[in-house]
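The complex is shown incomplete by one protein chain, all other protein chains being positioned as in the whole.
Labels A, B, C, D and E are assigned to the chains in the order they are written; within every chain, residues are numbered from 1.
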Amino acid sequence: MVELVPSLLRQELGRLAAVDERLDGRGRWEGRGVTLETNCLYNAEGSAKVTIGGTIVYAGVKFEIRAPWPDRPTQGSLMCGAELRPVAHVKYEPGPPSPESIELGRVVDRGIRESGCIDMDDLCIVPGEKVWGIMIDIHVLSDQGNIFDACGLAAIAALRTAIVPAQRFDVGEDYTLKVNGTPIMASFTRVGGRFIYDPSEQEELGGDERIHITLGDEGHVHSLQKGLKGVFTPAEFAEIFEVAQQRCAELRNLVAEQEGN
Amino acid sequence: MVELVPSLLRQELGRLAAVDERLDGRGRWEGRGVTLETNCLYNAEGSAKVTIGGTIVYAGVKFEIRAPWPDRPTQGSLMCGAELRPVAHVKYEPGPPSPESIELGRVVDRGIRESGCIDMDDLCIVPGEKVWGIMIDIHVLSDQGNIFDACGLAAIAALRTAIVPAQRFDVGEDYTLKVNGTPIMASFTRVGGRFIYDPSEQEELGGDERIHITLGDEGHVHSLQKGLKGVFTPAEFAEIFEVAQQRCAELRNLVAEQEGN
Amino acid sequence: MVELVPSLLRQELGRLAAVDERLDGRGRWEGRGVTLETNCLYNAEGSAKVTIGGTIVYAGVKFEIRAPWPDRPTQGSLMCGAELRPVAHVKYEPGPPSPESIELGRVVDRGIRESGCIDMDDLCIVPGEKVWGIMIDIHVLSDQGNIFDACGLAAIAALRTAIVPAQRFDVGEDYTLKVNGTPIMASFTRVGGRFIYDPSEQEELGGDERIHITLGDEGHVHSLQKGLKGVFTPAEFAEIFEVAQQRCAELRNLVAEQEGN
Amino acid sequence: MGGYGDVQLLREDGKRLDGRALDEMRPVSIEVGVLPAAQGSAMVTHGLNVAVAAVYGPMEAHPRKIQRQDRAVIDVRYNMAPFSTSDRIRPGFNRRSQEISKVTAEALESVVLVELYPRSKIRVEIEILAAEAGTRCAGITAATAALADAGIPMRDLMIGVASGKIENIVVLDLDKAEDNYGQADLPAGILPNTGEIAFLQMDGDLSPDEFNLAMEYNFKAAREIHDIMVNALKQKQQRGEA
Amino acid sequence: MGGYGDVQLLREDGKRLDGRALDEMRPVSIEVGVLPAAQGSAMVTHGLNVAVAAVYGPMEAHPRKIQRQDRAVIDVRYNMAPFSTSDRIRPGFNRRSQEISKVTAEALESVVLVELYPRSKIRVEIEILAAEAGTRCAGITAATAALADAGIPMRDLMIGVASGKIENIVVLDLDKAEDNYGQADLPAGILPNTGEIAFLQMDGDLSPDEFNLAMEYNFKAAREIHDIMVNALKQKQQRGEA
Partner (left out) sequence: MGGYGDVQLLREDGKRLDGRALDEMRPVSIEVGVLPAAQGSAMVTHGLNVAVAAVYGPMEAHPRKIQRQDRAVIDVRYNMAPFSTSDRIRPGFNRRSQEISKVTAEALESVVLVELYPRSKIRVEIEILAAEAGTRCAGITAATAALADAGIPMRDLMIGVASGKIENIVVLDLDKAEDNYGQADLPAGILPNTGEIAFLQMDGDLSPDEFNLAMEYNFKAAREIHDIMVNALKQKQQRGEA
């Protein structure tokens, strides 16, 4: 029973793809409306709420003071985790972190970490003794497709608004965290045999493999991830890579606009 | 099948309630026989065994030395936990602590903690360095109804007999723990539509919501908990609140008698 | 279905036992071919690979520096653990350590520990401050019967080749770990009503209880374990105890030969 | 309750530090239908607390052994987001959350007409995004609003409210400082129309008279929040019709 | 075994520190029917050890995959209460308890007439309330008595006993000091009537001769405890008839 629907859905998605259309009328490389709100969580040191269509995600940044690793006495740390809790969709079940939520958190984490937007040496308080640990927690409240991009955007936007709570920890005055760059993720799913950008809930249900690309300010790639069943060719990748450049630039502008306010 | 029996039982309990009777012949506010034995566990620093009818509970007190929290450098700590292990009834299953056992432990813990019977400053050894941590572990061996009251009574009775093992930890001579008061819990369950005191196993099986009230020496309430499906009115609560005053005073006398021996 | 095969197998094993034969033609006290290879794992400080028939086991030794227990300021520690991961047989399932793997690790651990082959005082670096902790991890890759003996042999052989990595931890020059003795395990299973040595996969499937005996260099017993359903008499034990003396001596020679190379 | 400091919580004019009267609650706002993926949802802002609730179901209850032949079971998860408090909370198992989830579920089972859905399960997910004393009550209010938003019949709208005691005086709706340094806290789940109580916890020290006054305050606040909730539900209906 | 100190465990008169002879066990007492909620139960005091056992079943074995077509499975949980030892034990998962539970269950399956109850499960819960060397043996004895109290047929009454070695001399039934500073410990589950062994563990150092003597001591003690158990079972029967 459960699988009949996807099977009919797949047929319909194939039919639409053949005539270059999508279920909700979007163009192949067109994203849904995106909203971004920052500083929206009272107890977080940095925060953001992102909506992409009916998908809603919050990210909150917290800081802690810890001892540095012996081999890197001047370096702090950054950790990014995502929780796919049952609040977000009827399909999510309670229990220990699922492979899906582990993957989600790690892919977002790599995109931010590998972009180098946080200089770990900036997080030193007392070399060899005290460094800042930054924790970005992402909370998906409503999943209607493409939570990866929503989580990536919420995480970097929250990070870019973070205030280091030095005063509360008695190590000086509060100050704005220095963030060098705005890595942005773009996700593509194969639907009806071809890749499309920003999959909706239905497109994910009736689609195949997906590719997540995180690009930095200069268009360099910082993180890639292919997930789910399916294969792709280098030519297909080259095409979405180029689309990703455009979409990421647009979302980077959205972050900049929001910060301008 | 399993649910047929409770359904017949509920009918019978309703019939009895209508004529102000109970299955085992007790009056509505009458408790079963209670026994209390203290200093009954060889390796515990304080201990008690309580029976209420066929319900049997042991509590044991242990001490540890730990560093105080930075914001409370002179305060020790008290922790009370209950284990509902499969030994106690065929209905208990192995595995991580069930919500039932977590609730039980936390309700007993709050009654003792909030009564203020332990002055956390009394537990200081070296300010900012060493304080005592008290751990009361409650072990239910046989559940034939009203384990909450049995656990509450065993916990406070064990605590009141505890010897601080200073010598074993090399911080002075052993001495009797100072306990200021005897908080006592009284539990009520709605059976056949009305509340009764000290529910038996059968009354719990065929009953509805329950209310746990912990009262201190002067009759002040220190902890309340409503559990299970059901609602009640302020008037109903006022009635059982008054009964609780009497029952708690009687059990407090039992503790005092036992200590007098 | 699953249980039909063992039932037929048990019949066949009983028939063979009656005429003093075994499924694979071995004599009652005859073991399968054993191979031993040491220093076969690149990142381990000591290692061994053992095969007994189609059973394949690796053991690797790692060291860590830790603070000694307050009551034993000059003593290091030894820990031996086994993982029965799903790689080894279709019957092993993923998840937390099963009782089977806990038993396996603890029986091997006791045999080595109780033989006294490691003098814990030899593991002291700075009294009261730093001692070596030795960890032997055993990895079963293919289970075709008698993994206990294979694990025991791999563990002691790996331990005997271990180099203490003092240089990497900045506490002096590397040196060979001192190991005083070669405790060896011999395992017996009741098959067709009588005990046999070195059970094969089929014999374990259609057999009953088993007995694990670990003997030291002088033939003293250091560890015993009876597992699975079944009882035995002192006379039966006396017989296998004597066989164990011979088999263990042979395997101890194999270790010595390997070290001679 | 802390109750150990010499912290002053009442001003000389008899008002509380944030200017509230003794029987005045913090501002409360409710919005329903906030989560597109859920069947019903609500966001409750109660002072600085933010609670979001989602409702899924009724659906088949499984595993089978949790099924009840004569009614639905309600499966509640109360969870505090890691960033909801001043010190980050580690995600995962937590005894406090487990207890609150259990008694909240039992309270909701007392209010929802569970007899209408035998053998089924209703999932209620409560997420605390910001915590500042009173999250379990904000969560109960959010859960009720989300159930109403999902169209699930209830005997009344259960409202989560708390009163407490500071400086030996009973007050309505403790804020964080009052919770940290106060003497008692009495959170309740109130059915304002039927006059019943479906959720009750309490810790601290209250005389019988103080208890009665605190419970009176709770009923008063519950009626106020009830009206806010009814308004929020009407507004959504009007949006739907418009 | 510890065996590392220079602790003297034998007195000049050849007796042990607590005055026992080499082949003398600590006092043992057994009471059955101690837990009203269980089908069978027993409390065993063995020296300062206190072990309580409860038996539930036979009942349907589930999940299905643990069922055996031709016999009952026995599900044992050996657990030490947090307050049973000098240093408190954290509740929860524990490798030592898991191993003891496993081998105790297998020993009991060898003694109970499990063939009488195909596809079913018998639950045996062993709780150690006070521990002072020898808890696994006291637990085995308590489990046997509880099974007998529950009326579950067995081929013999299995008794848990241990011998060991201190100062190079074999002795019966090590107490805590002897266990800490001794050289070997040989716990066994003995069937005194059939002369069989259903449970066996050992650690330390024993020559073949020492092993034989230790096992002889174990059989001797098992016969003594067997009589105590039979007496306890009779007493309960008489109470029942009276």
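One rule holds for everything that comes next: a residue touches a chain if its C-beta (ideal position, glycine included) is under 8 Å from a C-beta of that chain, and two chains touch if they have at least 3 such contacts.
Remember, it's a predicted structure, so these values are computed and weren't measured experimentally.
Q: Identify the visible chains that the left-out chain touches across the whole complex.
A: The undisplayed chain, in the complete complex, is in contact with A, C.
Q: Thinking of the whole complex, not just what is shown, which of C:135, C:171, C:205 or C:249 touches the missing chain?
A: Considering the complete complex, C:135 is the one touching the chain left out.
Q: Of the residues listed, C:21, C:37 or C:64, which one is in contact with the missing chain?
A: C:64
Q: Can you tell me which of A:68, A:86 or A:216 touches the chain that was removed from the display?
A: Considering the complete complex, A:216 is the one touching the chain left out.
Q: With the missing chain put back, one of C:54, C:128, C:172 or C:193 would touch it. Which one?
A: Going through C:54, C:128, C:172 or C:193 one by one, C:54 is the residue touching the chain not shown.
Q: Please output the residues of subunit A touching the missing chain, sorted low to high.
A: Residues touching the hidden chain, for subunit A, are 3, 72, 75, 96-97, 99-100, 102-103, 105-106, 110, 113-116, 120, 209, 211, 216, 219-234, 237-238, 241.
Q: In terms of residues, what is the contact footprint of the unshown chain on subunit C?
A: Here the touching residues of subunit C are 41-44, 47, 53-56, 58, 60-62, 64, 81, 83, 85-90, 94, 96-97, 135, 137, 139, 141-144, 168, 201.
What we mean here is this: only the chains that are shown with their structure count from here on.
Q: Just how many steps, at minimum, does a route from subunit B to subunit C need if it may pass only between touching chains?
A: 2
Q: What shortest step count links subunit A and subunit D in the network of chain contacts?
A: The fewest steps needed to get from subunit A to subunit D is 1.
Q: Closest chain to the protein's overall Cα mean, using per-chain Cα means, please.
A: B
Q: Report the inter-chain centroid distance for subunit B and subunit D in whole angstrom, where each centroid is the mean of the CA atoms.
A: 26
Q: Calculate how many whole Å lie between the centre of subunit C and the centre of subunit D, each centre taken as the average of the chain's C-alpha atoms.
A: Measuring from centre to centre gives 57 Å for this pair.
Q: Could you tell me which residues belong to subunit B and also touch two or more other chains?
A: Correct list: 96-97.
Q: Chains as vertices, touching pairs as edges: which of line, ring, star, complete or other describes this one?
A: Drawn as a graph, the chains make an open path, so a line.
Q: Which pairs of chains touch each other in this structure?
A: All chain pairs meeting the touch criterion are A-D, B-D, B-E, C-E.
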